[in-house]
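One chain of protein is taken out of this complex; the other chains stay put.
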């Protein structure tokens, strides 16, 4: 409950915050560099004297958007692959699971590096620099996180398709697609939703690691991971710089996970009445 | 059993081939070449650069390069590093033990944290202990390892001045002192990795134990008059380990990813830092080999997990 | 002060009617710096060419200094100086290998394996500038006990110039001829008069490898020589072990050819990690004795230094961080090539726009808040050695003046505040490599430009790509497919000739030469080409100095480049360390002289 409220506050904060707190994110003011929190700059400033509150609010939009969008990619791909594997015959199943395992064994970090090198510019030309990088990062993070979801969905399918109600529906002559969409999928979604919440958190963290390696968004876009990365060298002298983005990531991850836990409990059929 | 193993190993071969193709193609398409620094150097004539490229076979078409790589690999020839002219396998062997030791110990630390904490928390769900453990676990995995590593350095190396933060392979000591120095310099990288993984696994263990603890056979075990400890260890934990093993195996790529970052921060000369330097130097044979070793390790650990899974769960048959 | 006046003063010094001190005083009175005056004397032969400013070496016996621990945040991978692409490898090799001479901090030569520096007086420097004779130090042995002779020197020439070996040093050796005069004398012969004769066998590209261990490894198998990884040199330390990319260890060379040196018993170079933590390990925790190339924000560096355990060394070099304003149009493609020299840039072809851009770069803030001691604001492209620094250039930060210049030239602000003339809008892509200070610089300039009605789109490319020679990649700096770009160009020797070839028309980087030309800006100017050619063969040092300064003034005056900061080398060492560093040579050029104060 509390976590839901916190999450909602965070989301509303980054959506509406910049409308209320209108300081520009890139106003350089050398006279106000590395200041701690004050009325003028509630969360302090960075080494160029830029207002951290404005940057965190703005960056939160991107970090949260990346988190949710990457989760969506992972879940959609995972559900589709898992469902296909679960419903197709043993051969299709084996092939799809082989692909899944292949992806699991691929070393993600170097591939991430290389893929981002490769496609950043072609995409940028089509949709512009920020959207291009956004699509790429989302696709790349999502593209490397669907495998657990696929396995989960497949396992659910395999067990669910033997259950009575599916048998019943089959006996009633339901078509394959209808069977999947109406009967199996909704029942398999419980664990998927839980996995999805974890993916949101993981994607936000993955974005920050990409920033650490210099492969995230353009450096003038202050995502939370980027802020944390920029702040790391000043940690012993200006801890506030790292503290607030770190706190934002932590609160988001925490609340998302608790929401996931709540969903899990709510969706758990074994829950004792 | 042997038959099963053999079959699994045979399945692993197309996987490894598939991975090698993907890696090779991506690497071949990747921008940059190993001579980046040469371009800025006015003293090097272009023809020397061209000579270098040709001598390393960089100008052949991709498929030819792949086939020659593959055939050489089959013969056990991993090629030479572009930048240091050392056989790649030698380079990797030099570093693999360090990585395996650091990762291995950190995983043991992670398990040593995750198992007791996760089990204890699950046996008392929603108690104070559970809440605290849960929150700490969230803190643990919502902070990126590059950040925790830095905080550790600030606290233990700089403020307290207890531990060195540069990992040195050439410790001038022997006997106990050597072990002591080794311990002092390894503890931070191990803890950073171990705590991060431990946090994740605590959640896995807790949830797996929670799933098992409400099952009927646990009540059965209790009805036999076993002590609570025996019930938990023999009947709950043992069964909860089955999904945990799978999850842990699924986590292996993430573990290696974390190792890359940690090795970079603490200058641990493992294959993770080898990978980073070779990526920065565009040292393709090394990148190829290291990523391939990573992939092989992941496949190996998955295989291990499968075997462990089968050992833990008699319902799985190897036939 | 004109060239003639200078000449007569120098003449008086030579004849002994004017003391060197008096000379320095006189020229200082007319605005020449003291080092510049000393330099002038040095190059004209009125003073010994050897460095005046070598710090004293106090230890009175060899060894006893314990271990020397050096931290490099990049790591060495190969120890053959002829294959050492990248300064990390050069630095590592320099511990074991030595050249005939090295460059001291003030830009003068110091003999190392040479018995003396060649000079006109000693007759070892030909008057026509077509040959130089090196006398080698006697009694020097390689680490394995073999004597070092002229054969080794000649072998290095053959080795480096052999195209099959693909050495990175080949540029210094391919156009010369080397003759063995006797067992301890060699003569270097040039095809044309060469004012800058101290390239081959000197400093970074002059490290000498032993003939007896390398002669059987030429051509295809040159890279398989075991000695590539287990060096045997003449240096102060002998090789012990090497883990590429990680740790290099050496020990004192008991037969080193200079007395009482080296001081330390063992040496180790640890690699890896990042610059900030390397700075911490020396300045804050003193776990290591020395760390190089501390590309760390001043803010951080100053605070680390404040902990009092170590200090930062700043050594002048010729490296310069600068912005290029594209001469050609990056958005028009001609025969599959963007930024083709058959196009001109729609906006930067107007001098007013270039001038305005110059007014918008707040170099002082860059120095004060971002680069600190690692960058000195400068209006010049050619800054060092000081004798080549032009006094004619000025730069100023003024948004108001930028606006005035643009208004006067008819660039009018549109509804969105961006200036335009006709259908050309002042909207530029500004690219550089990924690097924290560079991104901060971009942000700073973007903000100023915005206030002058110029919109900058910032782009940062990963360094490995930006600085690569990959022909297939559009993001490399030699392609320059952007309106503006910023990077540091390095000056690898104390003579500016090679450095200044970046703006000659025959070096234009383009498709026909696979973008291997050094003139990335595509700058073409007849006067520049002519003066450059003159300087190349000019044997009169004073005249040549004036010519090289003129080159700087031509390119800077065009405003096609905006020099931002000259970049000294920044390193860190613990308080007790005593080092001898130079901006014209490797950090380790004089490592034999390093010691610790008790």
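Read from first to last, the chains carry the letters A, B and C; within each, the first residue is number 1.
By definition in this document, a contact is a pair of C-beta atoms (placed from the backbone, for glycine too) under 8 Å apart; a residue touches a chain by one contact, two chains touch by 3 or more.
By our rule, contacts and distances are computed from a predicted model.
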Listed names "Multisubunit sodium/proton antiporter, MrpD subunit (TC 2.A.63.1)", "ABC transporter ATP-binding protein", "Sarcosine oxidase subunit delta" or "NADH-quinone oxidoreductase subunit", matching UniProt entry of the absent chain: "ABC transporter ATP-binding protein"
Displayed partners of the chain not shown (whole complex): B
Residue touching the undisplayed chain, where the options are B:199, B:295 or B:312: B:312
Sole contact to the chain not displayed, among B:71, B:131 or B:219: B:219
Absent-chain interface as seen on subunit B, which is shown: 215-217, 219-228, 230, 234-235, 238-239, 242, 312-315
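What we mean here is this: only the chains that are shown with their structure count from here on.
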Cα-centroid distance, subunit B relative to subunit C, in whole angstrom: 41
Between subunit A and subunit B, centroid-to-centroid distance (C-alpha), Å: 22
Centre distance in Å when subunit A and subunit C are each reduced to the mean of their C-alpha atoms: 45
Touching two or more other chains - residues of subunit B: 31-32, 158, 279
Overlap residues in subunit A, where contacts from two or more other chains coincide: 117, 236
Footprint of subunit B on subunit A - complex, ascending: 98, 101-102, 104-111, 113-115, 117-118, 147-148, 151, 201, 205, 208-209, 212, 225, 228-229, 232, 235-236, 242, 246, 249-250, 252-254, 257, 270, 272
Subunit A contact footprint on subunit B (complex, rising order): 11, 14-15, 18-19, 22-23, 26-27, 29-32, 135, 138-139, 141-144, 146-147, 150-151, 154, 158, 214, 250, 253-254, 256-257, 260-261, 275, 279, 287, 290-291, 294-295, 298-299, 302
Residues of subunit A that touch subunit C when the two form their complex: 26-28, 30, 33-34, 47-48, 117, 121, 129, 214-215, 218-220, 230, 233-234, 236-237
